[in-house]
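A single protein chain has been omitted from the complex, and every remaining protein chain is retained in its original position.
By letter and in written order, the chains are A and B; residue numbering begins at 1 in each of them.
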Amino acid sequence: MSDLTRLTAAQMADAMAAGDITSVQLTQAHLDRIGAVDGDVHAFLHIDAEGALATAAAVDADRAAGVELPALAGVPIALKDLLVTKGLPTTAGSKILEGWIPPYDATVTRKIREARMPILGKTNLDEFAMGSSTEHSGYGPTHNPWDLERIPGGSGGGSAAALASWEAPLAIGSDTGGSIRQPASVTGTVGVKPTYGGVSRFGAIALASSLDQLGPCGRTVLDTALLHEVIGGHDEMDATSLNEPVPAVVAAAREGALGDLTGVRIGVVKELRGDDSGEGGGYQAGVKQRFQESLDKLQAAGAEIVEVSCPNFEYALAAYYLILPSEASSNLAKFDSVRFGLRVETGTIERTMGATRAEGFGDEVKRRIMLGTYALSAGFYDAYYGSAQKVRTLVQQDFAAAFEQADVLVSPTTPTTPFKLGERIDDPLAMYLNDVATIPANLAGIPGMSLPSGVAPEDGLPTGFQILAPAHEDARLYRVGAALEAALAAEWGGSLMDQAPELEVRS
Amino acid sequence: MSYNYESATRDFDPVFGIEVHVELNTKTKMFCGCANEFGAEPNTQVCPVCLGLPGAMPVPNQKAVESAIRLGLSLGCSIRESSRFARKNYFYPDLSKDYQISQFDEPTCYEGELEVVLDDGTAVMIGIERAHIEEDAGKNTHKGGSGGIQGADYSLVDYNRGGVPLVEIVTHPIEGMGNRTAEVARAYVATIRDIVKALGISDGRMEQGSVRADVNLSLRAKAADGEDQSAIEFGKRSETKNVNSLRAIENAIHHEAGRQADLLSAGKPVVQETRHWHEDTKSTTPGRSKEQAEDYRYFPEPDMLPVQPSREWVEELRATIPEHPAKMRKRLQADWGFADMEMRDAINADALDLIADTVAAGAKPQAARKWWMGELARIANEREVAIATLPVTPHDIAELQGLVDAGTLNDKLARQALEGVLAGEGSPKAVVETRGLEIVSDDSALEAAVDQALAAQPDVLAKLQDGKIQAAGAIVGAVMKITRGQADAGRVREIILQRAGVSE
Partner (left out) sequence: MSSLERSDVARLAALARIDMTDQDLDRMAGQLSAIVDAVAKVAEVADSDVVATSHPIPMANIHREDVVRPSLTQEQALSGAPAAEDGRFRVPQILGEEA
């Protein structure tokens, strides 16, 4: 049998439905692949072979018995390790949660289980999703399958690398400022941040509650759409969850793949295309080149390209780095050694809390907690947190005006291809600049997608194309994304992942 | 020199404020579906939300929001068109998330006014600053050492109470009450308690902590003649925490006024601080002194959305607000024709609702009052329980009185029937039946008893026939003995005279 791990998720589902393969075979193939390459990639923090195979066997038995099954039943999946899983270790990439076994399931975990998808394991991330490289994981970095010396993006580098190394066909990510889209961009995969509230956050360990959004990660636009429909929808356990049907993203992906974008207006955000200096500067030449080529493809498919301006995006990064740490400083207070997780007992409970948090949290987490504590403290609130929330209003106004002129907005996902591990670890501000193009969507709550636009000629590493749509209009991302994907695949004679270097297989 | 309350409030102008925390009696907690019940095994009414586990999220309880709005309306508050929850950040082991979800700059209810009636009928208006919704914390138990927190070896935490819905009611500063300050404070809290009970949103039990008060007090210098008192600055205040009975509120103010007056008159500063009330010594001691003022870093709770009650909904809720307890009392007193003293005693004994319910069940007001304030108050006192907790209902009492009015029971038998009810033998009618308590009204039975008694005391019969009718009393007593008290004494007397062949 050919390598099952190279199929798309949609093909896997079809092959199982046709009786050509079983979920046990498929799941075992992925577990074997993980065993062969994850020693180098380190996408996973925890692997649940037994649980995954048990789910697979049950699906196979039900299928054999003629039981009706959900669309992705039997297709394996990897979960970012900030999703709480009953009975499976959950760490959020932090030493402070080492060994914690949650007594409950996140809503998305429950939906994955109900969809009968074998859970391969939990993927690596920057500690508490704070970072753009996974170098801030308490359990060591993940390596980019395109070049093991380089970062896989972050915070969802583990999920993206699992996809790019053929260890999993689908994965769950979380996106607070780009943590789904930026890793997708630098690993040549697809990632979507849905409209805020489109996927329940219940059971996702919170970083910044007003920015966090769980979303689907895949290697193709259609696969990502299939997963989006599994995890989306209203949840009464999340008060910020949208009470509306999941957008018809699978239908939109199928429509887009037909390649006709006639009448679709695509807005290029002037401030995010890397033409000028300032926050928008520092774009790599190959990134700009592939972005322009993708625009040409969209135009060729019938879309109208317009330029839009979002002048307040200049302040988005600053606002983000106030709102995120503020909310995070409060969300991470509960890691206090009382009810779960690490305890470094040192005299009184007050001293024990201080010692535990000093030992359990890494530098980046401490930095952001301190920054948030500062931004919220008496006398500084108005200037920092209060002003940042006003910038948020201005960013929303910019988007509203831009969406008057365009149906979707586009930009490169990240200014550069993946940088080397260790290159920016000591320069937080340089690290933060990775997220300049992805952050505005989180501030405004709108949906965004990153999909591959090629490899930069100068370094042969993946570049990403970002599509943004108005809130609730997630389907537009999939239509435009699938059209671009189809046009590029036609030119390349296959997917971008086919161009990825082969990893060394160890037994 | 040592000030007492009277001299302190004579020489200084006391200014006070009260924060009352009302625990709501919703079925579930404020932000999760765990049961809101008192007394369960530790950590059995907890879930990922109220235990503050990673990933969990709060969803507000509609009924609790509704209760808060109804309470706000009862306090004359405005209901904010858009209010929201905020996080109050501080680390403490009983606070599971290490922040309390409360309301800060946008409380649901704000700016009200409440009329409080003192014992002598004086009405005082108390300004309400706000009434906001928040969650309770868990409970720490201190182990080892003395058992108190000081010197304890370690503590145990139970989060069953964590997340229970509270409404915190904050007054504006109340000035100019002089030596009636303590009385006003007590009457204010009593009124709040009565209102929440009338609304049915809390059981109002101070002894169980479902209504708790923090009392702020400061003293300021008195204006000289012709000077404007309001131009004089407030003094530094103390905040006495968790004062949990009406009497303790008065006592705490008495103590704090004296303590502060002693300091001020000695030229020493009053420290602005939190103090603890000690019921045993009737005094306060300072809480932990903090090196720096707390910085709670409030910010809008990002996991929840604003509360925006529609005008229609607020008006619907307003229509469910019961009569103000003070007004209701005035009306009841007029309806029932109670003397001031009778009314006050009933209120102080917490018997007003019981009397009202007994009257509603058909008893006459004075009869209802006599039962509750007489026999039942005595029994409750004997058993050292609250009168309302006795195992007898207003309906039982009305039924009992009905039996008396119908001549089925005399007073003595009625008390026996009540004894049976309290012993769990059923309704008064059931007790009368099973114990056979009915008055004997069958004449032939009474005649036999009279004949038996007359035969036993021939000398009395002779006296009667001699015209000494007052001697009949001895025979009545004997007959009552024979019938075990179940005879109508008047009828027995008639029969005696008839059998003796005499007339009055």
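One rule holds in what follows: contacts are C-beta pairs under 8 Å (C-beta built on N, C-alpha and C of every residue); 3 or more make two chains touch, one makes a residue touch a chain.
Since we're looking at a predicted model, the values are computed, not measured.
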item	value
Residue among A:D14, A:E114, A:E149 or A:E236 that touches the chain left out of view	A:E236
Hidden-chain contact residue, picked from the options B:T9, B:N61, B:T358 or B:T408	B:N61
Residue of A:Q11, A:T55, A:S94 or A:T195 touching the missing chain in the full complex	A:T195
Residue numbers in chain A that touch the chain omitted from display	100-104, 195-197, 210-211, 236, 239-240, 242-243, 312, 315, 318-319, 321-322, 329, 333, 336-343, 345, 347-355, 357-358, 361, 366-367, 369-371, 373-374, 377, 383-384, 386-394, 396, 428-429, 442-446, 471
Touching residues (missing chain, whole complex) on chain B	26-28, 32-35, 41-48, 51, 53, 59-65, 82, 84, 91-93, 139-143, 148-149, 152-159, 241, 274, 276, 287-288, 292, 295, 297, 300, 302, 304-309
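Criterion: only the chains that are shown with their structure count from here on.
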item	value
Centre-to-centre distance between chain B and chain A (centres being mean Cα positions), rounded to whole Å	56
Contacting residues of chain B [partner chain A, same complex]	47-48, 51-60, 87, 89, 91, 93, 96-99, 155, 157, 295, 297-299, 302-305
In the complex, chain A residues that touch chain B	82-84, 90, 92, 97, 100, 102-104, 106, 201-206, 208-210, 236-240, 326-327, 329-330, 333-336, 338-340, 349-350, 353, 373, 376-378, 381, 385
